[in-house]
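Missing here: one protein chain of the complex. Every other protein chain is in place.
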Amino acid sequence: MAVYERSYHGYDGELTGTGNRILVISKFTTRELFRSRMFCAFFAICFVPSVSFLIAIYLRYNLEMLTELQIPIDEIFIIDAGFFINFLQYPQASLSFLLALVVGPGMISPDLRDNAMPLYLSRALTKTDYLLGKLLVLVVLLSLITWVPAVLLFFIHAYLGPEGWLVDNLQLPFAFIVTSFAWIFTLSLTALALSAWIKWKQVAQITFFGFFVMSSALGEAVREIFGGWLGSAFSAFDSYAVLISYAANEPVPISMPPSVAIMNMLVLSALATALIFQRIRAKEVA
Amino acid sequence: MNAVTYPQDNPHLWFTQLRAIIGIELGRVLFTSRATAIYVVAAVPIILLTTVGYIDNPRTGGPITGNIANARYAFAVIYAGFLLGTMVFLGSASLFISLFRGEILDRSLHYYLLSPVRREILAAGKYLAGLIASIGLFGTVTLVCYLLLYLPYGVSQMMSDFSSGPAARELTLYLLTTVFACIGYGAVFLLLGLFFRNPIFPILVLIGWELMHFILPPALKMISVVHYLKGIMPPQPWRGPIAVVMASPPAAVCMLALTGLTAVALILTVLRLKRIELRYTDS
Partner (left out) sequence: MTRGNDAIEISGVSKFYGEVLGVNRVDLTVMPGITGLVGPNGSGKSTLMNLIAGLLTPTKGTISILGLTNREPQLLYQHIGYCAQVDSFPPRMTGRQFLINYLRVHGFDKRSAAHLAHEALTRVSLLATADRRIDGYSKGMRQRIKLAQSICHQPRVMVLDEPLNGLDPIARAEIIDLFLELAAGGAHILVSSHILHEVDLISDRVVFLSNGYVVAEGDVQGIQGEIKHHPIQIRICSEAAPVIAARVFDLPDVVEARLHDDRRNVFVRTRNADRFFLAFNQMIMDHPWTIEAVSPVDESVEAVYQYLVADEPVSQ
């Protein structure tokens, strides 16, 4: 058939904007995640501490019978900045680590293993777009179980609690958001870096877990030998604890300088990002 | 068609096959790029203790660990928390799980399954290869780390401690603990790798189980590896009520019990291997 007889011609309609293109990757990645019932159940469980803390706040201000029984509730059950810091530092830090463990290592490795990277990068998508698309999934999921419930709990307490409490503690929501994002990016980028370098998701998960556990254990060993805060510098969890307390203007539980904690997270994130970009290539060259 | 003559199915054949499997597996677990992580993990305590050996306490000018008794105390804490609890545990997890699960993921296990080798020999060969690798590596690290304790104190202190002090006995117990940890955890992880498509979740459960073992009832304590390991280790510097709660049987009993636990895990591995199915399709 002569070319002029053919009806095919190039697409000349509107193209999706760059921002929306990134969302395509995020959308399909999220859809795949929520196909698993186990994951849905686990994600639901991640909200249990938030609900528990919410119930605790409600009961604190609504159980008249405690007052009638003359139980000094103001002395026993104090809801202050420490209450919210404990919420973020203990249940939510662990759950966010587990969520990153479940989700992160399986994000890039299947695309590399099954040779899907050329399919992505031969489209109008850069390496950065691809990474942002994947990262967005982790950031959103981890945000939903860290600073989002923390900020909501804060405002609910501000509503239920004593007058002026909100104004006195206005730095808290900002502290939660900033430090949570630092934690989220550290976890997410590390998970994605391991996913980019290790072919199999299961091995990447074990390595991700091992990396954080080992660094904490190493920190313990260093603390045992050298004393002081040096051991805490090896632990991402300790760095997070220091940052939250410092940002919230509360006494810092570990004597590590906040600058060291910030540096830890920055260095880890930067290293992870560099490793990811080295690995995301359209074609494997032997 | 001229068929080859196969050797008789007897212990000599099994030994030949065992040697072949061990040879292949040692090459796979120790001499590929995937072994890098295990070597890094093994190097960390050596680097740490070497650094400690060369750094002086800025206040006293002497070793940073103080006297040798303090150094041994510090080693006890490091051994329990880092060497045993992290290096051996996670290193064994990585090594032993990859023996079967790694090959399934790599889609190369069928080469073994299509060989005329008894499944018992296959399981034994893989387990022994993992054991040789883990004991060789982690045992060496334990030995080197213990000897590095003496770096700031000199050879004479070391000789004295070994000849008339507690060092020989302590080091022997640490090495035995490492060996039996590799034996016990190795068998458990070999089994987990075969049973579970994604072993991370059973590993997390196992960690929780091992961490909480001291509050388990006696019957359940019997299926905790760390419960027996604590009976083999040198007396740990635990203080307070936990010291009573964490009392373990005598070392000989612990070794026997761990061997029994290992045997059970290996039998289950063989049974699973006999029923394993591999699907090799386009996907």
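As written, the chain order gives the labels A and B, with residue 1 at the start of each chain.
In this text, a residue touches a chain if its C-beta (ideal position, glycine included) is under 8 Å from a C-beta of that chain, and two chains touch if they have at least 3 such contacts.
Here the structure is a predicted model, which means the values were calculated and not measured.
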Of the chains on display, those the missing one touches are B
The listed residue (B:R119, B:K221 or B:R272) that touches the chain absent from the view is B:R119
With the full complex in mind, choose from B:I21, B:A167, B:I200 or B:L261 the residue touching the hidden chain.
B:I21
Which chain B residues would touch the chain omitted from the figure, given the whole complex?
1-4, 6-7, 9, 13, 16-17, 19-21, 23-24, 27-28, 31-32, 34, 103, 106-108, 110-119, 275, 277-282
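Just so it is clear, only the chains that are shown with their structure count from here on.
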Between chain A and chain B, centroid-to-centroid distance (C-alpha), Å:
33
Which of the residues in chain B end up touching chain A in this complex?
34, 37, 41, 44-45, 48, 52, 64-65, 74, 77-78, 81-82, 85-87, 90, 93-94, 97-98, 101-102, 105, 197-200, 203-204
List the residues on chain A that touch chain B in their complex, please.
101, 200-203, 205-207, 209-210, 213-214, 217-218, 220-222, 224-226
